[in-house]
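Excluded from the complex is one protein chain; the other protein chains are retained at their positions.
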Amino acid sequence: MRVLLKIFEKISPIFEEGGKLAAIKPLYEAIENFCFAPSAKARCAPFSRDPLDIKRYMTMVIIGLLPCVVASLYFFGLRVIPMIIVSYMTGGTVEVVFSIIRKEPIAEGFLVTGLIFPLILPPATPLWMVALGCAFGVFVGKEVFGGTGRNLFNPAIVGRCFLVLAYPAVMSSSWVKPGHGITGRLLEYVSSANIEAITSATPLVEAKHGLEDMSHMFMGLDISGCLGETSALMILCGGIFLLLTKVANWRTVVSILGSAVIFEAILHRVNPEQFAPGMWHLFAGGLMFGAFFMATDPVSSPSTNEGKWMYGILIGVIVILIRNFSGYVEGMMFAILLGNIAAPIIDEMVFSVRLRLLKNE
Amino acid sequence: MADKNACMTCGGRGGLCGGKGIATLKEGVWTNNPLAIQVLGICSALAVTNKLSNSLVMGCAFLFVCVGSNLFVSLLRNNIPHRIRMIAEVAIIATFVILFDQFLKAYYWEMSKQLGPYVGLIITNCIVMGRAEAFALQNPPIVSIVDGVANGIGYGVALAIIGFARELFGSGQVVLGNLVLDLGYWYTPNQLMILAPGAFFVFGVLIAFFNLVKGGDGEEDKK
Partner (left out) sequence: MSKMRYNIYTVVFAATLGLVCALLLTAATQVTRTKQEENKKAEEIRNILTALKAPFDSQAGADELITIFERNVVEQSLGKKDPLTLYVYKPEGSDEIVAVAVRFIGPGLWGPIKGFLALEPDYKTIRGVTFYEQEETPGLGGEIVTEDFCSRFEGKQIANEQNEWGVDIMIVSGEQVGVNKISGISGATMTCDKVQEMMNAIIETLAEKRGADGR
């Protein structure tokens, strides 16, 4: 480490103003910050109370995501790796270009977006689509609004939403049958050319014909779906880590999962023929993954505690509504986007109520 | 073309338009483009621009209505009782819109089916109403026609640009009569472009482009 630090000290002057490579100073800073502690502190959300700065915050999320990455490698094969690399490369390029234009340091927020994005895609999504979706998500979801900390929406979800609307046929036929046995698909490279591995069905698609066994869904065995979302067990491992380190707010997670399960349970009670049990929906699709890793994004979710409850309940209810009563089988993506839209209003409402209470005192 | 004639007749000093012709034309088409600068009439701009041909027909319909209503409002400008001027304007606009709609239904059935209710909705398009209220009511007929033409062209061209981009990226090829521009088999059509949300993105880029070229009165001035 010391050697590395010396190198950085040595080369840093050429990136300073007047230096040869001053234009790409943000890039240099990002690398330095990634290796050592950042020198600058956050000026806008995600706010941090010492010792949790953005960088460490993002590192925690990445550690939390690792179990899901491992699970997706096991279930869907080596293709996960190029997907992650492509996502990092394109999104990173957009990020670097914008920080150079803006002359601002590169924000580490991208490290999370670049990893989450492939995890919420179907396993056989063509690589050019991964690149396009990630670039779109970072550009429209984040940079247009002013970069990290100012985005209204979760960039990864914006990217996925773009792909789902733009290439519906490809997106709905890129599911892969997961591997089993000791090695799973660890030694395989499954792409859309591999017809035998491709399926069009996820548990939510199949729900009309019969429900997948719940214990399978918990472990993620034989469950097709997006890369990171299939194994509830792995999501819980990473998610609970995030809750314990207080990186993800427990109020958001509990309110989303709770409201979704309760609402679905009520529906199930009313008409068991038509609606699946509440717990089943908890393990199906992206509900859990979204609740732990995406809805908890500190920038695009409300910042007040009361607001987080309302935000979570809103998302939970919308997911169930979309899953049961609309043309889409999975609603987590749209639910989080709608939640993101509502987040500033929710905060505003909480503030005005608080103010009124203060005045009355 | 009508706009050229109008331009020539009013080019001279103190001509038929009192020297206001070219300024009016430029204002409608460029500096104050109804769609890209004033951001008016978005409803139809989002709904019908999924194809170049649709955009062009919509542009024609708009041109016809805008010129017609401007002309008649201007002719009647000294006779319309002030109290009911808005209603009178709407009646005139509606007449022209329905005339065009009937014409499409009779002679271009396919096109009329594709445009659906949006030709009829020109009645509520605030640009037409705005031009009648803000311009034709205060100006003589010929310069009002020029204003109608300018706004019609400004709106139509903006629609055509959006329509072209959406059809090209949305279906991989642009078809206009016998002319076909094809992106080739390697291109996977982007369905989002066909949907109304796709129009928002193209529209946003168009506005950005206008502001960039025109330079100026955007947010950059505030810095």
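Observations
In order of appearance the chains are A and B, and numbering begins at 1 in each one.
Note that a residue touches a chain if its C-beta (ideal position, glycine included) is under 8 Å from a C-beta of that chain, and two chains touch if they have at least 3 such contacts.
Everything quoted here is computed from the prediction, not taken from an experiment.
Residue in contact with the omitted chain (choice from A:173, A:274, A:305 or A:352): A:173.
One of B:22, B:60 or B:88 touches the chain omitted from the figure, and that residue is B:88.
Check B:60, B:75 or B:98 against the missing chain and you find that the one touching it is B:98.
Remark: the residues of chain A touching the chain excluded from display are 167-169, 171-173, 195, 198-200, 205, 208, 327, 329.
Contact residues of chain B toward the unshown chain are 79-81, 83-84, 87-88, 91-92, 94-95, 98-99, 102-103, 105-107, 109, 113, 189, 191, 194-195.
Everything that follows uses one rule, which is that only the chains that are shown with their structure count from here on.
The distance from the centre of chain A to the centre of chain B, with each centre set as the mean of the Cα atoms, comes to 42 Å.
Per the touch definition, chain B reaches chain A in the complex via residues 188, 190-193, 195, 197, 201.
Of all the residues in chain A, the ones that touch chain B in their complex are 140, 162, 165-168, 170.
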